[in-house]
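First the structure, in the form of structure tokens, and then the observations on it.
Only one protein chain is missing; all other protein chains are in place.
A, B and C label the chains in the order they appear, each numbered from 1.
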Amino acid sequence: MSMTTILQHCLTGISLGGAYALIAIGYTLVYGILRLINFAHGDIFMMAGYFMIFSLASFPWPAAILITLVVTTVMGIAIERIAYKPLREAPRMSIMISAIGVSYLLQNLSTYLFTAIPRGYPEIPFLKRIFRVGDLSASFVTVLTPLLTIVLVVILMTLIGRTKTGMAMRAVSKDFETAKLMGININAIVSVTFAIGSFLAAVGSILYFTDRMSVTPFSGTLPGLKCFVAAVFGGIGNIPGAVVGGFFIGIVETLLVALGYSTFSDAFTFLLLIVMLLVKPTGLFGEKSVEKV
Amino acid sequence: MKKKISKPTIYSLGALALFVAFLYWLDANRLTQGMVISVLQKGAILALVATSMNLLNGFTGLFSLGQAGFMSIGAYTTAILIIPVKNLDGVYYMNGVHPAIKALRVVMAQAPPFMQTIFPFVALLLGATIAALVALVVGLAVLRLKSDYLAIATLGLSEIVRSIFSSPQFDQITNGSYGLNKIPNFPPMFFGLIPSLITPFIITGVCVAFIVLLINSSYGRAFKAIREDEIAAEAMGISLYKHKEMSFVISSFFSAIAGGMLAMYMRSIEAKTFSITLTYDILLIVVIGGIGSVTGSVVSAFLVTAAKEWWLRFFDQPLSLFGFEVPLFRTGFRMVIFSILLMIVVLIYRKGLFGTNEFSWTWLTSKKARRKP
Amino acid sequence: MREALLLTEHLTMQFGGVVAVDDLNIKIPTGEITALIGPNGAGKTTAFNVITGGYQPTCGRVIFDGQIIAENHPRSKMKKIYSGTYTEPSTQTVVHTPDQITRLGMARTFQNIRLFKDLSVFENVLIAKHCHIKASLFGSTFRLNRAEERAMRAESEALLDRVGLLSSANEKSSSLPYGKQRRLEIARALATGPRLLLLDEPAAGMNPKETDELSAFIVEIKEAFGLTIFLIEHHMNLVMDISDSIYVLDYGKTIAYGTPAEIQNNERVIQAYLGVDES
Partner (left out) sequence: MSILEIRDLSVHYGGIVALDGISFSVKEGAIVTLIGANGAGKSTTLRTIMGLVHAAGGSVHYRGEKITGLDTRKIVEMGLVLVPEGRRVFPNLTVLENLKLGSYLQHTRHEARNLEHVYDLFPRLLERHWQLAGTLSGGEQQMLAVGRALMANPTMVMMDEPSLGLAPLVVKDIFSIIRRINGEGVTVLLIEQNANVALHTADYGYVLQTGSITLKGTGTELLENEEVKVAYLGKTR
């Protein structure tokens, strides 16, 4: 393999990793606060793909992007309110099953509404513009994805680090009850968490699908699970960890595909998960938690 | 002392006899009753996986999502061992069949006829044994994980198995992404005394009976103790590691038997068949039936299959009432309705059909009285 | 003093830099009732958890009936932050899981009742009998151990009768009133056939009348089953009533040891409980 090809693959990998990172943040935030693997997160990402297809059919792209972001965010909040909130006091298995149920519902609903046939993802012209540097060529979206990811992560970190809401989020993730004693509205904080997660999933969706050109009702399942792995890998609850995990999985996956092991790229992700859980369950940057008997 | 047969036993035997008679009737009318047969057979297969998943999730409290993976091990093993030798080259027309498999199958084909009739069952058992061994090894590692981490690790495991089966590196064994077809249907049992149509019910019956016996044994009680409270169970002298491993291995064994039967039922399999969605489908059956109820899982498997494949079909057809075209009715609507029903069960009627109760005749008659206010 | 059934030597349990149990040396004489008392957060339950195998000690050893059931010495990272007073190098590491320790003959109850809530009273006790089962998984599934199973059931029934819970044998354990739940938890521990019974705050949440009943009950089962009892308790009436000797723990350290009368008049104990008179 020539140097150029390797670089080319790395570029693709970084781009894919950026999209993964954005989705992984959603998992990590929700898990951090509710201790829930939001199995429906990948499907929210998939739905965002369809929202874009339909909004771009009738609106110019800036409006379409805005609509997609808003609708996806609202959907994320609604899912939490309807399917997770009633189960907050229930055993952990119930809420996980509910999340799986939502995932199932979204897949079936989108099959019904949009059929299982892959829908072409519309091209947003400026994203598809091709850049050439020497022998390397890349579309604008490939370059934009990692950059945008970094920018969004920095904004998010600032939000969580500096604002009152961010502080409240960190407090809630550690101790529900004491957070209540501060007068923090837990439900509002949980909603904010889902809003941020869904918003980032929508951004990730636009970047991801622009590169992949079509959406099916099952497009979200595998990327969703992989991004959860990314979140676990980086240390669940830890945002930079999720980003690192996302990039890592994106790059390794791309390289494996390039080497002709495309079917093993999924297996690799899950192997990584299992090994990580066994060797360092807290992930790369996760903090230890002492369990009480 | 003369044993007195109790009323419930008579009812049960009666119901069983009626069901068997019905199956024989179906066998006689198999040309006209295709839909019923198909639904019942699939129901029986899913009843077995659901029960084995319930053993793990409902009775031992281990939230595992690896069923599809173990089913695929059973399905592939069975398929490879029972596709007729004459069809092998046709099935593997793209990549050719692995010489070892070919050789084994040729030897098997020369066995005496009565051996031939038990090969399908041997294949099912072999698949299940392999799955159990995989579970044994994997269990050493993943069973240390707690609740959601265990769920995601087993789900990952299932995906690993799937990607191995579909990878080009194993083309000559699994036929990669083309999958396997021309798989023979269920074999008859007892030299044709029991027609092939009834075979899956017998297998499921035997396996479910085993699971029920296990659950009601001392070991089953230990499983339940772990479900209720791990720390207390351990303090009562129950080895968590040993019992979790037992439950995981047994559950995987029976999932693989069901997988093998699924291969016989569908006649063709591919790695995609055993995706996460299949595990979700089974989980939903367990949830609807009641987590921790074997009868719940069995009844729910038949109900869900019948509803999905048969009764709710009309949702997928355009419907006109009194000349008006009813909106919404078209392909896929059935599954939406089904998902919504499911969410209602999950959110409102959380115990499912049976909760943690088992069906019994006395329970049936007193159900009204016991219903919660 | 009679021979000790349980001994701890220089037992220390550290969580990071926090020393929860500090150089604990106790002797539980066979056939006696020994109490461990001390203010909230003194490290009593931690000591219990170390003894029953829930935690691996940082240092020191636990000896049950002459056998070392847990031993450890501070290593690697722990060595650096180890703040215990015990310096004599202990070289071996012995670990037993809680279930192994139970099978050796030591059973416990929990501070916040941990019954198998969804199971019946009878099943709760029957499950505890499982730890000594001889039949294999298949033997038990195919009912090849009829005699054993029958014996397990008969013994469980007898035990429930003994503790006065037979009439509620088929009730869900969580539906029992509080006092009976406590009693059931003790019965369940007894079903494992222990020689040493550890009770973690058995009277927590009980009113004086229930507490008195419990005192009598503990003495009764001690005699009936030939037990040695080690208990943590805050209800001083109970402790003073039934204990042969008492250890007092404060900030992880043993501050007093003696008979109930000695403890009640010990200045340090009174201070630990009522606080320092600051005026």
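The criterion applied here is as follows: a residue touches a chain if its C-beta (ideal position, glycine included) is under 8 Å from a C-beta of that chain, and two chains touch if they have at least 3 such contacts.
Only a predicted model underlies this, so the values are computations on that prediction, with no experimental measurement involved.
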Contact set of the excluded chain (shown chains only): A, C
Touching residue (missing chain; options C:M152, C:M240 or C:A256): C:M240
Selected residue (touches chain absent from view) among C:G164, C:P177 or C:G226: C:P177
Contacts of chain C with the absent chain, listed as residue ranges: 39-41, 174-178, 181, 201, 204-208, 234-241, 251, 260-261, 264, 269-270, 273-279
Touch list for chain A against the chain that is not drawn: 164, 167-168, 170-171, 173-175, 177-185, 287
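Simple rule for what comes next: only the chains that are shown with their structure count from here on.
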Farthest chain relative to chain A (centres taken as mean CA coordinates): C
Rounded Å distance, chain A centre to chain C centre (Cα mean): 48
Intercentroid distance (Cα basis), chain B paired with chain A, Å: 33
CA centroid of chain B to CA centroid of chain C, Å: 44
Residue numbers of chain B (touch at least two other chains): 231
Interface hub residues of chain A, defined as touching at least two other chains: 293
Residue ranges of chain B touching chain C (in the complex, touch as defined): 210, 213-214, 217-219, 221-222, 224-225, 228-229, 231-240, 246, 356
In the complex, chain B residues that touch chain A: 57, 63, 141-142, 144-145, 147-149, 151-153, 155-157, 159-160, 163-164, 166-168, 231, 275-277, 280, 283-284, 287, 291, 330-333, 335-336, 338-340, 342-343, 346-347, 350
Of chain A, residues touching chain B in the complex: 35-37, 82-83, 86-87, 90, 92-94, 96-98, 100-105, 107-109, 111-113, 115-116, 218, 221, 225, 228-229, 232, 261, 263-264, 266-267, 269-271, 273-274, 277-278, 281, 293
